[in-house]
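Omission of a single protein chain aside, the complex is shown with its protein chains in their original locations.
And now, chain A:
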């Protein structure tokens, strides 16, 4: 369920499907912040290997310190958006940065809305 929602949300830049069957296709991202978050995720994916290797050299007690200092400078020279720390798990449907449940990737308000309409699989109102 979460996977399908994410797929629909991230199809913003692609064309509308040529098949005639009517389906909700997202043509835009919710807001610019969501777009920037998408860019950061792509950059982080591209530079992930390099960052891993350079960090392996840095966080080391075997190699000489001079080498590690050089590695420090190298990793700082990489583009700022390539680090995974800058990614924020926003709500997929409303782009809300806070109150997002990780399993469903939606904010708490959207989650409540769908769950009350019985559109969340296996989610029920708690009563005990």
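Please note the rule applied: contacts are C-beta pairs under 8 Å (C-beta built on N, C-alpha and C of every residue); 3 or more make two chains touch, one makes a residue touch a chain; residues count from 1.
Note that contacts and distances are computed from a predicted model.
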* Asked: The complex lacks one chain in this depiction; which UniProt name from "Autophagy-related protein 101", "Small ribosomal subunit protein mS31", "PITH domain-containing protein" or "Erythropoietin receptor" does that chain carry?
  -> "Small ribosomal subunit protein mS31"
* Asked: Which positions on chain A touch the chain that was left off?
  -> 4, 7, 18-22, 49, 53, 56-57, 60, 62-64, 66-67, 70
